[in-house]
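Omission of a single protein chain aside, the complex is shown with its protein chains in their original locations.
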Amino acid sequence: MDAVGPLSDDGLVRLLTHTGEREEHDFFSPYAADLTPEDLRGFYRAMSLTRAFDNESMSLQRQGELGLWVQSLGQEAAQVGSGAVLRGDDFAFPSYREHGVAFQRGVDLPQMLTIFRGLKHGAWDPKEHNFHLYTLVIGAHTLHATGYAMGMDRDGLVASGDPANDGAVICYFGDGATAQGDVNEALVFASVYNAPVVFFCQNNQWAISEPTTRQTKVPIADRGRGHGIPSIRVDGNDVIASYAVTNWAMQYARSGGGPVFVEAFTYRMGAHTTSDDPSKYRSKADEAYWAERDPISRLATYLESIGELPANFVAEVEEEGKALARRTREEVRSWEPGPSVGFFDHAYAAPHATVEAERAWYERFEGSFVEAH
Amino acid sequence: MPKIETFNLPDAGEGLTEADIITWLVKAGDTVEVNQAIVEIETAKSLVELPSPYDGVIAEILVAEGETVEVGAPIVRFEVEGEAAPEPEPAAAPEVTLREVAGPEILQPASRPQDDAPAQPVPEATVETPAEPASGESGAVLVGYGVKAGNVARRERRPDSLEPIGGEDDDFPVHAKPPVRKLAADLGIDLTTITPSGPGGIVTRDDVEQQAKATTPKMLATYAGDDQPWLESGYSAADGRSTRVPVKSVRKRTAEAMVASAFTAPHVTVFQTVDVTETMNLVANLKTDREFADVRVTPLLIVAKALLLAARRHPEINASWDEAAQEIVYKHYVNLGIAVSTPRGLVVPNIKDAHRLPLHALATRIQELTAEGRAGRTTPTAMSDGTITITNVGALGIDTGTPILNPGEAAILAFGAIRQQPWVHEGEIAVRWVTQLALSFDHRLVDGELGSRVLADTAKVMNDPAHGLVWG
Partner (left out) sequence: MGAATTPATMTLAGAINAGLRAAMERDPKVLLMGEDIGALGGVFRVTDGLFKDFGGDRVMDTPLAESGIVGTAIGLAMRGYTPVVEIQFDGFIFPAYDQITTSLAKLHNRSGGAINVPVVIRVPYAGGIGAIEHHSESPEVLFAHTPGLRVCTPATPQDGYDMIQQAIASPDPVLFFEPKARYWDKGEVSPERVAAQLSQPDGPIAGTLEMGKARVAREGADVTLVAYGPTVRLALQAAEVAAGDGVNVEVIDLRSLSPLDSDAVVASAKKTGRVVVVHEAPTAYGAGAEISSRVSEQAFFHLHAPVLRVGGFHAPYPGSKYEHDYLPNIDRVLDAVDRVCAH
């Protein structure tokens, strides 16, 4: 690539090239040293299943079953690799594209589609998975993540003296989000309060139709440095490096070092959403260049090269993917909306006179028709 | 029997209303897998591939390449695994009647196509020009299903579903809509006197108009030959033999005061007939006195002063009975009430601290109070906190009377007409100016002796004004 600055792929931390070869990094190699071939096959499986779910959701939208779908296509390594680091009390704040992290956190992926089918706004209990709801307001959740991290610090979960007990927050957002005031305020608060939060920016190079160079003049990782936050640029299509860098970053935060800024350089292979048409603003050549750098294929190539990707394993994963796709399809098509009066539930935690009056009216009104909806 | 599934053109998330079929990637008889791309469509300048929703065999392509299809229109049929349902009934009429367009319905209710029904070719020229969304449908939107045509027909409601507006409870008085209120106000009709006939006890326009008819001018109390009624307002009975006037404002307050006073305080009245010739002479002198040139001087002025002097000598008369506290309240000031007859009725304003006023000031205040009263400008403050009152019945030519106490006071003086009468003056019959004074008092706190002494003293000053000098 001849891109420079924010879109340059020079100098990224990399442990697995796009042709499937292992590289070493003086600082970060040790943080991937604990990965066994079993673990790597686990990454392969997680990325493949995420992609299978993603593709099925794409089809379902084109078949009219979902109003919208947001693909994570091409970003699986950054998500699965970083997500694999999370443990115990660690808590993740995603934006709305982190299906790979959702998978790692044990969210039942088909359930996510209740959101995109227009039935709910939140499809899982954050406390059950230590994985917050998707946030659609760009960058707003970086502040929530920072506050949460400050709370973890107060609760004695940071630098407690027993590293196994420590926890930290990881917060995901994209390149476009870094222009938002809230993201910058989050960096201010996190640095000033030394909050245990890893800011994980997936620079997928496009905010809908605008390239990263419209959001920043300097590499995004420089933003963190400007706030006094240690910052790293990593190859986001390299699952091993993504893992290693996040591993270091989370340990750093858990042990009281404060926030870390990770820029995972990747590429949004699909459109922004199903309503988008990338052919209007980017070239086939660009997409082809990045297709060669696909996260799953480079891992497969590597594992094959060391004889750690048996054919039956590949077949199993493929079957598992189809089964997940089928289950997704069946579940989504089976869902019918519940009674509309449900939208009054949970407007407030305590009874609210206006809500109660309106709900009562709504029930009387709907009950006044000879036939129900 | 093979199961047939129909695939309708979906809204590909751009708020589409329609799309063009560009290329079929399969043909009838092809076996297809779920999610296999089967057709390329063009939405607003974007090519989109649609994936197959089923595993199966293409049964029938319903729309040719190059055709424009509306969202929701069937475009292809599949033969899939599973038993067909038994002979399907005709598609149930949807609960909602949708807008009929020249062409297939936009929103398919769940229904099965009939196997024996011929494939419906999409009629030609069904589309409006692309830029024009169908009524209620969206133009392009960035996300979501796009704006759907809402219902354009009503759902049937149960009877008596309409909830009333405006509140139901009847703790509070009249229910009437604003235009009806205005009508009543314009016609001068008190809504509380109308029996409402509207639902929920609402006074209707009709009710007001009926009431108005009952008060047309020619039905008011008149005598034969009169063109003006002698009553200003009120509601005449249908037979014209009586007229009702609602008790309001001044009349109402007067009545309440009278009742409160008369039936609470035991009234006793004492009378004295007095030769007031000297008072009349004094009045005549004062009238020519330069100091009194700017004020009206009447016998009432002298009576007022006389009563004030008497009250000073017998301050126990200037008091009131507090039933609730079981106390007699003696006032250290005299607020002298003067009953004034006004167009709105009887009002009793009082002169504050009359006991301090020299004669001229007293005259001025009497004049002012009278003028205000006649002009209808007596204020509530002026009428409050009186301690003793004079009522000038003589102004109407009356000799005397048994006045009712002003509530809260213990004595009231009736001042009768002054006439020339034969009188015994210095042992001889003479023509003298004579009047009657009457003092009613509250016998709870004023005994006969006190009342009589006050009257006697007042009379004394009237009889001999110079005596005022003796008493200071």
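By letter and in written order, the chains are A and B; residue numbering begins at 1 in each of them.
Just so we're on the same page, a contact is a pair of C-beta atoms (placed from the backbone, for glycine too) under 8 Å apart; a residue touches a chain by one contact, two chains touch by 3 or more.
On a predicted model such as this, the values are computed, not experimentally measured, just so you know.
Q: One chain is left out of this view; which of A:49, A:149 or A:168 touches it in the full complex?
A: Looking across A:49, A:149 or A:168, the contact with the absent chain belongs to A:149.
Q: Please identify which residue in A:76, A:182 or A:238 touches the non-displayed chain.
A: Answer from the full complex: A:182 touches the omitted chain.
Q: Of the listed residues B:3, B:155, B:177 or B:267, which contacts the missing chain in the full complex?
A: Per the contact definition at the top, the residue touching the missing chain is B:177.
Q: Among A:33, A:288, A:350 or A:372, which residue is in contact with the omitted chain in the full complex?
A: Touches the omitted chain: A:350.
Q: For subunit B, which residues lie in contact with the unshown chain of the complex?
A: Considering the whole complex, subunit B reaches the absent chain at 165-167, 169, 171-178, 181, 185, 202, 380.
Q: In the complete complex, the non-displayed chain touches which residues of subunit A?
A: 120-122, 125-127, 132-133, 135, 137, 140-152, 154-155, 181-182, 185-186, 188-189, 192, 345-355, 357
What we mean here is this: only the chains that are shown with their structure count from here on.
Q: Considering the complex alone, what residue numbers of subunit B touch subunit A?
A: Going by the criterion above, the answer is residues 7-8, 10-14, 34-35, 45-46, 48-51, 53, 95, 141-145, 155-158, 161, 163.
Q: Sort out for me which residues of subunit A touch subunit B in the complex.
A: 55-56, 59, 61-65, 67-69, 118, 273-275, 277, 279, 325, 329, 364, 368-371
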